[in-house]
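Below is one structure. I have some questions about it.
What you see is the complex with one protein chain gone and the rest in place.
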Amino acid sequence: MADANGSADHLSLVLFSGTDDKLTAASILVAGAAALGKRVDILLQYWALEVFKKDCLEKDHGLSPEAGPGGASLLWRAGERGAPHWSETLRQAKDLGEVRLHACAHSLELFGLEQSDLDPLVDDVSGVASFMADAEGQMVFV
Amino acid sequence: MADANGSADHLSLVLFSGTDDKLTAASILVAGAAALGKRVDILLQYWALEVFKKDCLEKDHGLSPEAGPGGASLLWRAGERGAPHWSETLRQAKDLGEVRLHACAHSLELFGLEQSDLDPLVDDVSGVASFMADAEGQMVFV
Partner (left out) sequence: MADANGSADHLSLVLFSGTDDKLTAASILVAGAAALGKRVDILLQYWALEVFKKDCLEKDHGLSPEAGPGGASLLWRAGERGAPHWSETLRQAKDLGEVRLHACAHSLELFGLEQSDLDPLVDDVSGVASFMADAEGQMVFV
């Protein structure tokens, strides 16, 4: 499936949302891509960046409004039954393949944060332009 | 526009959201792609999967919070004027072209559902990895 310039082997994920349901969905996509040997770059923006502050990943980040109370209890019970937390799925994806997390420089400034304030899962700080310049294949916004 | 490996002819849609406005927007994109002869694969996750339970499609699934009461009455009036329901748009897209709906195995388990609990519009159950492996062209998350 790969073409000459390797674009089929690259997934660029702009992670904007910071609710646990979307973070779980995104992490599962990333893990799937990594398992296939795809290179994955993730740009953390806005509410997704906020979630990646140190000691913050496993807190309760809420759900999309459409989840309702039924959805919340559903995800809570899944955790009780041993489903891995999305941050663990992401950690496994990083161990498995070439997955890199970049803090968006613009959002970092907006929140008054520095990279040292972020969880070690975040690899570096990146501008949107350099993230876009590197985006050779599929691009997904979550 | 197609290239040698056919990637320009394939749209992979990760359908996560279950509100009627996003489902309508997604269905119109799918219909447009099908009309162009593109192959479309849709992965139903989370709140979008929940909507595809049997006898559930045409219920009221709410709107994005930003819609407000004005938005709700707008969409309701469109239905009154004869605009097709998004599920009908999707059905037509399936008749027209190569459009397949896959229930995400992970979400199915989360909701404690089986394929027999879902609307017949859903073709089969698929894992994220196999959906990703088949995704050759554009990938969109709604």
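We call the chains A and B, going by the order they appear; numbering starts again at 1 in every chain.
One rule holds for everything that comes next: contacts are C-beta pairs under 8 Å (C-beta built on N, C-alpha and C of every residue); 3 or more make two chains touch, one makes a residue touch a chain.
Here the structure is a predicted model, which means the values were calculated and not measured.
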item	value
Selected residue (touches chain absent from view) among A:I42, A:V99 or A:V140	A:V140
Hidden partner chain, residues of subunit A it touches	3-5, 7, 14, 16-19, 45-47, 61-62, 65, 106, 110-111, 127-129, 131-133, 135-136, 138-141
Touching residues (missing chain, whole complex) on subunit B	1, 3, 8, 11, 21-22, 25, 28-29, 31-33, 35-36, 38, 64-67, 71, 74-75, 78, 83, 138-142
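The definition used in the following text is that only the chains that are shown with their structure count from here on.
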item	value
Separation of subunit A from subunit B, taking each centre as the mean of its C-alpha atoms, in whole Å	23
